[in-house]
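For this view, one protein chain was removed and the others were kept in their places.
Chain nomenclature is as follows: A and B, assigned in order of appearance, with residue numbering initiated at 1 for each chain independently.
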Amino acid sequence: MSDPIALSAAEAASRVHAGALDPAELFDAYQSRAAADELNAFTWVAEEPPTATAAMAEGPLGGVPLAVKDLFCTRGVPSQAGSRILQGYEPPYTATAVERLEQAGAPLLGKTNQDEFAMGSSNENSGYGPVLNPWDRGRVPGGSSGGSAAAVAAGLAPWALGTDTGGSIRQPASLCGIVGLKPTYGAVSRYGMIAFASSLDQAGPLTRNVTDAALILGQMVGPRDRCDSTSLEFPESIELPTATRLDGAAIGVPEELSGEGIEDGVLRAFEETLHIAERLGATVKRCRLPHAPHALSAYYVLAPAEASSNLARYDGVRYGLREEAETLLEMYTRTRRDGFGAEVKRRIMLGTYALSSGYYEAYYGRAQRVRTKIVEDFRAAFEDFDLVACPTSPTVAFELGARTGDPLAMYMSDVLTVPMSLAGVPALSLPNGMSDGLPTGFQLAGPPFSENRLLDVAFALEQAIDFDAVPARA
Amino acid sequence: MSDGAATSPNDGLDGFEPVIGLEIHVQLSTATKMFCSCPLSFGEPPNTYTCPVCLGLPGSLPVVNARAIHFGLMIGLALECELAPRSSFHRKNYFYPDLPKGYQISQYDEPLCRGGRLGEVRIHRAHLEEDAAKLVHVGTSGRIHGSDVSVVDFNRGGTPLVEIVTEPDLHDPVRAREWLELLRTTLRQLGVSDVNMEEGSLRCDANVSIRLGGSVALGTKTELKNMNSFRFLERGIRAELARQAELLRAGEPVVQETLHFDPQTGKLSALRSKEEAHDYRYFPEPDLVPIQIDEDMVAAARAQLPELPAARVERYESEFGLTAASARHLAFRVELGAYFEAALAELARAGDGHGGVDAAPVQIDPAVAQQLANWISGELVRRLGEEDPADSRVAPAQLARLVALISQRAITAGAGRQVLDRMVQQGGDPEGIVETEGLGAIASGDEALAGVVAAAIEAHQGAAEKIKAGNAKAMGPIIGYVMRETKGRADGAEVSRLVRAQLGLEN
Partner (left out) sequence: MIDREQVLHVAQLARLELSEDELERMAHELSGVLDHIERIGELDLDEVAPTSHVVEVENALREDKPRPPLPREVALAAAPLVLQDGFAVPSPQA
């Protein structure tokens, strides 16, 4: 029989359902690949399939194993959020999103490497070493869900769970040449997701194609989770996409997110995809998101502010790393000195400063108002357009170490993804070409709960683009 | 309702006027914690009532307890507050081992309740928050080299709290204590809290300052923390007022600080602050959504409001004709009010409180009601102290009958006190005790009484002369003699009449 690794997740699931593929065999095939991972994509790999594999195979996800970003709590399994301060931490409970997927038939394959507490755009901020890009091991996979993206791109996992706060699913998906979807804020429960910035964090899938993304997203959303006050009931079920034409679809291209600062190769691929969309019947027009140029500034106030508070619980008292000291104060400051990496400290400092007495209004208050304007910008754009489109990342995957010395340059990696995060709208990255031998990404965003539309349009484009490049597989 | 101390509580302040505001934390008696489904703990072994949320485990999220909102609204209504149509939670950030997340979820600029009143004190605001865990000092341990060790028990962590902040409307320590007692009674009536200061379900901090009498500007205030009984609250404030007055007299400034009152020594000491630089970095709690208070929620809270002490005072005055002081005394101690009403019901049932036996609705003679009230808040409380009379040997019906015996002059008040002594000590019916002890009042016109009076005049000739000379006060020793001889069974007025008659004076 054919190599199960070559199958997409949806194909594998339907073969399992048809009795043509043994789910235990499928699990073993991926397990041995994940265990032999040379990209440092995994921080933990399951030793054997869960005993319930047979029952799982009957679920909609067909027993197709799932790689899960380290920051999702998984009971009895290390959940370290890429941080040394949580080294070896095994939570007593499992995140709602993971639990729903397990119940739908996706057994846990392993935990994937990430930037520490999801703070980063290159995966170089992991406490467990950087992840290598499977297209070029001298380059970063993007971040913060870099391990999930690299694992899926390299065929170490059929699909993976990531989280996106300012682009952490979409940007690594783009840099690794796979599909990444950040759902509407609130669509997927945050319960059990180790928090970075609560008002922005959102879980979503990283998959080889659009159909896989739809299949798995359908099992992540649904009734609201009573354990997450900000979770929302998804108003409809997620359908597998079927569109081949885009007649009647109006796509807006925000000027602010499609010109300055974007690499030529990325821009060229973007324009080509827009032509394809037009060929398929869509109307493509320029549009405005006037406040988008300020999104990055607002984001780098709001996200660190929330993070500074979310990360206060790592104090050496109840779990995680602790540096013993004679006084409580020293115990705190040394534990946090040794447990957090440089970027996490930088953001804690930035966020603490932005909330501190005398600066709150100038930074946090203003950033919240900018956020209001950005929400309004998107709302206005969606009155004229079904979707907006822009590149996902201004560049293809960059070299390891290229931006580690310059925080601001690293933050600029998020410039095209952060506006959608602030607005809480769903956005998807679709591989749409190659530039200098590295994949580029095409980003589509829609109004809240327009995931079905997003997936359909992305599916039609995917078929037409016919992106079939894959990194060399070990 | 002063405790009758001869000296004013503000003596020794040299014309400085105290200004006192209170901050009260009330643990709500919900079934579960504020933001998680753990049961509330009442002394269970440490760390047995916890979950990912109240331990602050990574990834856990808070969800607001609906009943805590409901109780908060009941409190807001009882304190005549304005209920916020929209309310929200903030994070108050600081590090402390009893605070698992590194922040407390509290309310900041959108509290549940604002601007109310209880008695003469205005309420600034009342808001919801979560309680801290318990930090117990255990001494030194070899495990942490060279340092003292404390252990954290998270059972209490996350218990729902309502923080009530008053305006600085109190001006003496006794009133502060009395007002807090009124608040406790009100909250107990509401059934929203155990309100027990010793057990910590009611905690009170006081903001204290002094200013020159008549001045409008407030002086520098200090904060007195966690005085864990009503008595300590009063004593702590008193001590702090004295300290501030002494500073000002010496020309030294009062420094804004947080103080701890040690009831053992009566001394105040500065508390080491939780964070050297107080900067709580409040910001909106992104894990929670705003609370929208709709009419149904308010109606549900209103429907569960019992009669509150303030309303009860009014009813006691209008319905039973009690004096204001008497009505307050009974209404502010719920258990006394309950006892009073049970005893009244007995009087009404027995038809002793009014003229007609079968008249309905029953009208209690205000004089009898007042007498009953006096016996409860005077004689009975004097014998029982803080004990709930419902737990005593004296049933309300029995006390009612005792008062009836007195009001019908079947026994004298003095004999009644002796009967009550027996009832409190051994229990029993008042009629039976009167019978066995022979305490029945000597009927007017009783020959024997006239004889005793004659003997009394004989024994106190001097006094008799003074009475004849017009000094009515001289009657005392003679009446005392008669009372001793009759074991208090004689009616004082009757004795007085007989004395005057035997001395040939007009009555």
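Quick notes on this one:
One rule holds for everything that comes next: contacts are C-beta pairs under 8 Å (C-beta built on N, C-alpha and C of every residue); 3 or more make two chains touch, one makes a residue touch a chain.
Here the structure is a predicted model, which is why all the values come from computation and not from measurement.
Contact with the omitted chain, checked across A:Pro4, A:Pro49, A:Gly177 or A:Gly316, is made by A:Gly316. Within the whole complex, the absent chain has one touching residue among B:Leu13, B:Val26, B:Cys81 or B:Val152, and that is B:Val152.
Remark: the omitted chain is touched by one listed residue; of A:Thr96, A:Ser168, A:Thr230 or A:Ser429 this is A:Thr230.
In the complete assembly, the contact with the undisplayed chain comes from A:Phe340, out of A:Phe27, A:Phe72, A:Phe270 or A:Phe340.
Mapped onto chain B, the interface with the missing chain covers residues 30-32, 37-39, 45-52, 55, 63-69, 86, 95-97, 135-138, 141, 143-144, 147-154, 272, 274-277, 279, 281, 284, 286, 288-292.
Contact between chain A and the unshown chain involves residues 89-90, 92, 185-186, 199, 226, 229-230, 232, 291, 294, 296-298, 300-301, 308, 312, 315-322, 324-334, 336-337, 340, 345-346, 348-350, 352-353, 356, 362-363, 365-373, 375, 407-408, 411, 422-424.
The definition used in the following text is that only the chains that are shown with their structure count from here on.
Residues of chain B touching chain A in their complex: 52, 55-64, 91, 93, 95, 97, 100-103, 144-147, 152, 279, 281-283, 286-289. Note for the complex: chain A touches chain B at residues 71-73, 79, 81, 86, 89, 91-93, 95, 190-195, 197-199, 226-230, 305-306, 308-309, 311-313, 315, 317-319, 324, 326-328, 332, 352, 355-357, 360, 364.
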